[in-house]
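One protein chain is absent from this view; the other protein chains keep their places.
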Amino acid sequence: MSGLPDHASEADDRRLPIDRVGIKDLRYPIQVLDRSGGMQHTVASVSLYVGLPAHFKGTHMSRFVEVLNQVRGEVTFRNMPDILGEVQQRLDADDAFLELRFPYFMEKKAPVSGVASLMEYTGWFYGRRTGERDELTLGVAVPVKTLCPCSKAVSDYGAHNQRSIVKVELRSTGFVWMEDVIEAVEACASSPLYALLKRSDEKWVTEHAYDNPKFVEDLVRDVVIAVRDLPGEVSWVRVRAENQESIHNHAAYGEITWRRD
Amino acid sequence: MSGLPDHASEADDRRLPIDRVGIKDLRYPIQVLDRSGGMQHTVASVSLYVGLPAHFKGTHMSRFVEVLNQVRGEVTFRNMPDILGEVQQRLDADDAFLELRFPYFMEKKAPVSGVASLMEYTGWFYGRRTGERDELTLGVAVPVKTLCPCSKAVSDYGAHNQRSIVKVELRSTGFVWMEDVIEAVEACASSPLYALLKRSDEKWVTEHAYDNPKFVEDLVRDVVIAVRDLPGEVSWVRVRAENQESIHNHAAYGEITWRRD
Amino acid sequence: MSGLPDHASEADDRRLPIDRVGIKDLRYPIQVLDRSGGMQHTVASVSLYVGLPAHFKGTHMSRFVEVLNQVRGEVTFRNMPDILGEVQQRLDADDAFLELRFPYFMEKKAPVSGVASLMEYTGWFYGRRTGERDELTLGVAVPVKTLCPCSKAVSDYGAHNQRSIVKVELRSTGFVWMEDVIEAVEACASSPLYALLKRSDEKWVTEHAYDNPKFVEDLVRDVVIAVRDLPGEVSWVRVRAENQESIHNHAAYGEITWRRD
Partner (left out) sequence: MSGLPDHASEADDRRLPIDRVGIKDLRYPIQVLDRSGGMQHTVASVSLYVGLPAHFKGTHMSRFVEVLNQVRGEVTFRNMPDILGEVQQRLDADDAFLELRFPYFMEKKAPVSGVASLMEYTGWFYGRRTGERDELTLGVAVPVKTLCPCSKAVSDYGAHNQRSIVKVELRSTGFVWMEDVIEAVEACASSPLYALLKRSDEKWVTEHAYDNPKFVEDLVRDVVIAVRDLPGEVSWVRVRAENQESIHNHAAYGEITWRRD
């Protein structure tokens, strides 16, 4: 191979650095640390990028996959700085980026019968390392149930309610469990969702939601308040919620970005 | 061009006819006939195929696009046989297929205030012409609201409800308006959806849905019964309904295929 | 719970059996049998349905999830008949359906350097049990590279080529490994894909594809021929291939369904 031309290493005179260049949406089986004690097997979409200075023509795409192969099966929120450092070194870059997105499961017990089932969430880790400085972002999408306060107030009986998707992203000084974020979000909704409910549970969920109506405005505010107080010294939170309205074919949407002063 | 080689016209000895070969998901602006009197501009995903006998090596992909260009802007359910005939002729095929999928809008008035707004549906036309025989299928996806009878029955107050997608496909002797199918489906649900509702309308939708609870089983049965009796001599109906449950993160699903004896 | 009403068990007088009713797209972590000897952890979308006779008003949705929980972590192509039998029994149904769709990984060695990497495929199992009779379908989507014979023939140099997705579904008397299907498909393409290629490998893939041009028509025919001869007594094959053309924004498509006489 050594005799083959290597265009990517040539010089470039267009005077434009590239903010991010690399591989996007490589699918990869990973294990994620689980609050219940073990590692959870899942499948991630992985993107790895570097910043490319103006004077380099190109990067070396195959090296990104090599870094991923080195850490095979052990990508967690905790070793992201090591992976980013390895990317910096192998690609000779000052700026390295890692993005991971994956399905994540939690066992939940139904509220009355106590029957257990698995609920799926979507988790993501974004990491950026610039020189020696890391910025790590933890994300999770939590589907919940919201019941409309306006509909309840104006109607003699009933109230429209729907599935909502709440996306939370946070940065923190300490470690924050994805499970803690999920539980905080579910406590802010009209009701959590479950994969398995018996009729006694369905009664509880229905009445609990009716007793806890929430606008999308309430949801994003309450989630910011709940998440910023989680253990782990949260310093930055972004919450985006989308109610898949059961009376419309479009969504109601709310978004807050909060920073600790 | 005449001097360039034409591999597709060569003979083939693998003894395997190809059921369908052609172009898939070409995006194209079209006009669809509207019950309110005019033509509706929309954008379609178009697929055009032919059956290829065993002794031909290939088809001529560019001719499919040429046929589409000839009828530019005038693809309707009524001229599908002509387009299919043109495909048969230009591609020297016995079997021709056309598939169109597009967003379609209807103006609806809110139930109490009467304010008008546009609701979006997805329509599709499937056509197959074999020799002189046509088989045309009309499809439409209608989002509606369903309220769970079980949740209403077991709960002291409230009932979970959600957006459901009902997909109807039908074949008929006469002409059937997509708008008639949409209205038939909406009348079978707990409530139609609207793009614009004032508070008085929201009260009506909420109470109307509570008064008309429907399982996914009820929905698919009632839709078959309503659609098979529409004007146009319906001979075949397939109904698939998917309730995007507001208490689960999965869907409840029902499906019926009905044929007139 | 015993005191709560159970509408689903009531009688129905609409005289319409429901072909399939149940839960759709429940996400679930599963393990799939791997040809290399172990079990592969992955995440599936699961649908479970039954046929509902005309005289029953509804089915019991929560029982589907209970069946899935019983076999937790052990859903394979081989125990599908057992799961389907359990669904029949728990839901008192003659007709039961199971659909599973999941990402699946194979380790592949690059053609010259021999460096190993993981390639992702999509696998699916469809099972139907009617009375004592099972019909099981194995499916896999294989991304490959195709190079256009026409472009090669008419051009003085170069030839356009692209990623193609080949979807194979088969039924068989004996057991067929998904890995065998994948390798059969890749051998029919202009070249397989790899997650990791060094420059020497890239040279091989480029020249190998140029030496093996394939129309979408060739691809679907060759895949039928290769797959029907795999160990396991294949009795039925459907192949659908979609070339994501690098000269158009639409796809070229081919489809063959073959049955052993």
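Letters are used for the chains, namely A, B and C, taken in the order the chains are written, and counting of residues starts over at 1 for each.
We take it that contacts are C-beta pairs under 8 Å (C-beta built on N, C-alpha and C of every residue); 3 or more make two chains touch, one makes a residue touch a chain.
In this text, all values refer to a predicted model and were calculated from it rather than measured experimentally.
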Which residue of A:Ile23, A:Val71 or A:Val112 touches the chain not shown here = A:Ile23
For the chain that's not shown, point to the residue among C:Val43, C:Val115, C:Leu136 or C:Cys150 touching it.
-> C:Cys150
Extract the touching residues of chain C with respect to the undisplayed chain.
-> 119-120, 143, 145, 147-148, 150-151, 154-163, 191, 193-195, 197, 199-200, 202-203, 205-207, 209-210, 244-250
Hidden partner chain, residues of chain B it touches = 1, 4, 6, 26-29, 40-43, 62, 65-66, 69, 103, 105, 113, 115-118, 120, 195-200, 203
In the full complex, chain A touches the hidden chain through residues 4-8, 12, 14, 16-27, 47, 49, 52, 57-59, 61, 149-150, 153-154, 215-218, 220-222, 224-225, 242, 248-258
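Here, only the chains that are shown with their structure count from here on.
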Averaged over CA atoms, how far is the centre of chain A from the centre of chain C? Could you give it in whole Å?
-> 28
Could you give the separation in Å between the centres of chain A and chain B, each centre being the mean of its C-alpha atoms?
-> 35
Could you list the positions in chain B whose residues touch two or more of the other chains?
-> 150, 154, 248-250
